[in-house]
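Rather than the whole complex, this shows some of its chains in their spots.
Letters A and B mark the chains in the order given here, with residues in each chain numbered from 1 onward.
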Amino acid sequence: MFDAAIQTFTSPVVLFFVLGLAAAFARSDLTIPEPIAKALSLYLMAAIGIKGGVAVAKSGIDATVLSALGAGIIAGFTLPFFAYAVLKSFGKLDRVNSGAVAAHYGSISVVTFVTAVEIFEGQGNAPGGYMVAVMAAMEAPAILSGLLLARGMGSKGGTQSSGEMLHEVFTNSSIVLLLGAFVIGMIGGPEGFDPVSPFFEAGFKGVLCLFLLDMGLIAARRIMDARAVTWRLTLIAIFLPIVNGAAGTALGIAIGLDTGSAAALGVLCASASYIAVPAAMRLALPEADPGIYLTMSLSITFPFNVLINIGLISALAVMLAG
Amino acid sequence: MIETVTRKRIEILADTALQKRVTSAIDKVGITGWTILPVSSGKGREGPWREESVVGTDKVFVLTIAAEDKAMELAEALAPMLTDFGFILSMWDVQVIRGERF
């Protein structure tokens, strides 16, 4: 476990994240220009998708893949209920904000996942390529559970119809690119991927470094401006990833995934969305306070996962698998 | 000398994610057009924000020029959003050339 921590903290990817945090806390004017940050995130989506698709084209879709998908979707639907209960009782949030935050914790963070994959690969436990598909499948379900909780069962649909909402979620640029590239990877297969691999594979880790630098800047700047987040919510933003991460990892081992894939499922459960879900909540639950859910997921849970929890989950997976 | 007519110029600061609601309202009122300008950061009662499209905190300026009656109709239509989402709207009189376009 100590080794894992060392490995985490000598990985350039994590070090760039720390540099971002440090620069923002030192009030440096360092910023990644906005269109570049957006482009880095599009690149990462395309690269993850295409790699996952190529991997599935190689391995095919078998019972393991299907059970991992099933486990992910079920986790996405159910995790928000647990989060909601904690947020409402211990966190003292109202119903709407509890539901909105719960949706974030049921959904996933792509960058946390990718960082974890890098670290697991470095430890010789590369997760299966199909985990990308699991990740994509986990984006949406939590949004539905969160809305259900926020609005109470059977209440009227807020300012926006569900159809509109679902269209919004499934045509969200990240999801479209991730899934589109996944399909391209599956169609093209390893030979199709070959000519573009210098771009999508060789550059990947470097781009991830710069993207995490930016995420570090954003996370730290947000926490310095934050007002809405109490100590209770701060605790929850650390407690939920620990519990969800452990549960997800155990579930992964239970359904027979290999060590790396089980740990990856744990990371997906542990991570909180800060891309797709905030956008959906802004549209569907405008009464909810973005200051709460963005600060919790982006400025507390995300750094906690990257710096500490990925290491814990990896250690747990090795233990359970051993 | 060239002829000018007076119109209302309305500017709305809105979340990029919600920009379509504003432009739909403009279209619905029957105003002929609108123009979107980028915005990079700001501060209000809810603290500072920066343009960060990765986490969806970016905003835009929607600008439209219209005759007074349509302008007031638009302001009326947008009023609830100003409260719900914290949009900002300001308007004033401008002179335009070729006023039949607006």
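Heads up, the rule we're going with is that a contact is a pair of C-beta atoms (placed from the backbone, for glycine too) under 8 Å apart; a residue touches a chain by one contact, two chains touch by 3 or more.
Quick caveat, the model's predicted, so the values are computed rather than measured.
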item: Full complex expressed as chain labels with copy numbers, beyond the one copy shown; value: A x3, B x3
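Just so it is clear, only the chains that are shown with their structure count from here on.
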item: Chain A-chain B separation of Cα centroids, rounded to whole Å; value: 35
item: Chain B to chain A touching residues, read off their complex; value: 15, 17-18, 40, 46-48, 50-58, 84-85
item: Interfacial residue positions of chain A with respect to chain B in the complex; value: 31, 34, 37-38, 41, 159, 214-215, 218, 221, 225-227, 274-275, 278-279, 282-283, 286-287, 290-291, 294, 298
